[in-house]
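Only one protein chain is missing; all other protein chains are in place.
To keep things simple, chains are lettered A and B as they appear, and every chain counts its residues starting from 1.
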Amino acid sequence: MTALTRTTSRRRMLLGVGAAGLAVGSGFVPARFAIGQQAKVKIGLMLPYSGTYALLGKNIDDAFRLAIEEQGGKLGGREIEYVTLDDEAEPAKGADNANKLINRDKVDFLVGTVHSGVQMAMLKVARDNEQFMLIPNAGLKEATGSLCAPYVFRTSFSNMQPGLAMGKVAGERGVKRAVTITWDYAAGAESVDGFKDTFTKAGGTVEKELALPFPQVEFQSLLTQIASIKPDLVYAFFAGGGAAKFIKDYAAAGLRPNIPLVGAGFLTDGVLEAVGQAGDGIETTLHYADGLDNAKDKAFRPAFKSKTSREADVYAVQGYDTAQLLTIGMNAVKGDVKARKELIAAMEQAEIDSPRGKFRLSKAHNPIQDFYLRKVQGRENRVVSVAAKALADPATGCATA
Amino acid sequence: MPVPSRSVRLLLLAGFATLLLFPLFGERFYLQLLAHIMLMAVFAMSLDLLVGFAGLVSLGHTAFFGVGGYALMLLTSSAGPANLWLTLPVALAAAAVAAVIIGLLVLRSSGVYFIMVTLAFTQMLYYFAIGQKWLGGSDGAYINFKPRAALFGFVPFDLQKPLHFYWVALALMAGTYLLLFVILRSLFGRVVCAIRSNEGRLASLGIPTFRYKLVCFVIAGALAGLAGYFASAQYGVVNPDFFGWRLAGEVLMIVILGGMGTLHGPILGAFALVLLEDSLSVASKHWLLPMGLFIIAAVLLLPKGIAGLLERARA
Partner (left out) sequence: MDAIVFFLIQVLNGVQYGLLLFLVASGLTLVFGIMGVVNLAHGSFYMVGAYLAYALTQALGNLWLSLVAAVPLALIIGLLLELLFRPLYRRDHLYQVLLTYGLILALEETRSLLFGDDVHGVPIPPALDFSVPLTADLSYPVYRLWISAACLALAGALYLVISKTRIGMAIRAGAANREMVQLLGIDVGMVFRIVFVAGVVLAAFAGMIAAPVATVYPGMGNAILILSFVVVVIGGIGSIKGAFVAALLIGLADTFGQVVAPDFAGMTVYVLMAAVLLWRPAGLFGRGT
């Protein structure tokens, strides 16, 4: 082979590979469109499937699909096509990723996500495109507050809600002095704001708001500060691995007998196997609990377990309810996503029969739901009582609320 | 700087022509995706000026990218769009000033110390942005209007339109390439490259190497600010992770994978890495494994990055 032909053939090969890579790479094949009822409903699941929040993302995804399967795998009579995208809980890529699902895959419904920073970016793109979006976890206040939109729904909670419930409980018990502790980020601050709001109204004072940089998990310095302040109660907002470590460190520091530890429910969710004895007796508030006496929960848990061989948790419930809410809306319009007004109206009026108990949405599209006081017993967050009945988020700044 | 061989030049030209013609077939989304990639390419080229030419490996180049984006956010009111011709120079100046300050401090170090001290500064900015309410805190803030390009009543282009945004991104990429090409061919550029190979000798010849490196650092910072300004304008979002080490690492990976020390390397790297990530993350929930293996394979099989592969294919 002469040098010349080799060069050209190599070059052609390179170009060919490049072009093929480009085509496969970004799905350059034009999106298939079919008009009318027979086309599949496209659902974009933008969730963290890797990294620290991977389990949350996977539980939401699986429970969402479970709810759909239980209704015969259809939405308003139409087949479903899922598009999943790992958002890596990386806010810097949030807008790009949301745009992929909205403008490339042209999903009818965007479902996601877990991380508040990513959600904030998603929300911007969704608003710019008037994209129908359902939030299965992230509790940032803006989503159903200053940035609320008719086509944005949330089936989980707002960060303030668990705090509001716990502040109320602490106040009712006559607790006077509390210290709060969380990571130094918006979700933590909002949770603490919720606690402070109801707690101070009930006559309590928050002596100090401790925070450490996310995602640091070295708590000793702050625990020592807690011991020196000696409050009557500590309210904590942590989740995942950090929560597990905090619970263990708190117990090992000997603070438990004199200074009760309470928190938003995320503190003790999904970490009880990891913390062992150290978790016993911790009280938290959340919109879900173990040992709820309702038929839906009793059916949901074994179903989730048999599908995934994992235990259901609050995230799974939220994913499940996201699909339930969508089903109600899509059934009302018989699968016609273009009937947006009717779809929104149906979802706004929906009463969702959730494993957490029945709930409705506020005008700002955030659940008005019961918050349970739960106590860690063994490996469970057993329900003690209803801490706050039909608790709503203040929805500050939302024009439609 | 080494000039790419003729066939590579032809290939690049063909690529440029494809990008020029692309809007004829590409639908809206792909215009947005490619615009994003081209802005990443600008960012990567600016980093390559430091890494590949001046020998300054920075893991903190996001500092200036973030400053560009946050500057636009602060300059855009909630009432309406800001003027591009007023805000862009301010944003670039802000990035340049940040580069002067950080540069004065970090350029005393070199080698791996330089990598870490640049990381330290961008981490400081990251935690600073998280702590400040006026910057939007940990969840970030919105730029509710794309900057308007009105010049005395004349509006040459409208960034609201994905097509116009695409042209602007393409122009920025080509412009950055040409600007850096000219800079690197100049006496200044040759001194900068010489500093990398033997700083001691230049210093002994009486050349103020520190000043050269600082100017180089500031140019790179301003260009990163340019990329940050438009990247945050594209979707109207800024968040502290614009300063984050993950993005800093990713852009460094683009430079290395594409081929350091060439100007087209970072461009090829941006296209390759972003498109690959894009296709894998949709294909599988376990996409990180193939992505990781791909990078490992690329390191072992492509000694000089993609740019090196092209040169080899020619030989």
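Here, contacts are C-beta pairs under 8 Å (C-beta built on N, C-alpha and C of every residue); 3 or more make two chains touch, one makes a residue touch a chain.
Remember, predicted model here, so these are calculated numbers, not experimental data.
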From B:Y127, B:W167 or B:F188, the answer for touching the chain not displayed is B:Y127
Out of A:A39, A:A227, A:A346 or A:I368, only one touches the absent chain, namely A:A227
One chain is left out of this view; which of A:L47, A:V206 or A:L255 touches it in the full complex?
A:L255
Out of A:A92, A:M120, A:V271 or A:L373, which residue would touch the omitted chain in the full complex?
A:V271
Among the options A:P150, A:G241 or A:G397, which residue touches the chain absent from this view?
A:G241
Residue list for subunit A contacting the dropped chain reads 50-52, 54-55, 58, 184, 210-213, 215-218, 220-225, 227-228, 230, 240-241, 243-245, 248-249, 252-255, 258-259, 270-271, 273-276, 310
If you put the missing chain back, which residues of subunit B would it touch?
51, 57, 105-106, 108-113, 115-117, 119-121, 123-124, 126-128, 130-131, 245, 249, 252-253, 256-257, 260, 286-289, 291-296, 298-300, 303
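Operating definition for what follows: only the chains that are shown with their structure count from here on.
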Rounded Å distance, subunit A centre to subunit B centre (Cα mean)
33
Touching residues on subunit B, where the partner in the complex is subunit A:
7, 11, 14, 27-30, 32-33, 36, 127, 130-131, 137-140, 142, 234-237, 239-242, 244, 246-247, 275-276, 278-279, 281-282, 285-288, 310, 313-314
Subunit B-touching residues of subunit A, taken from the complex the two chains share
7, 10-11, 14-15, 21-22, 24-28, 30, 49-50, 58, 83-86, 90-92, 94-96, 99-100, 103-104, 116-117, 119-121, 124-125, 128, 140, 142, 184-187, 189, 213-214
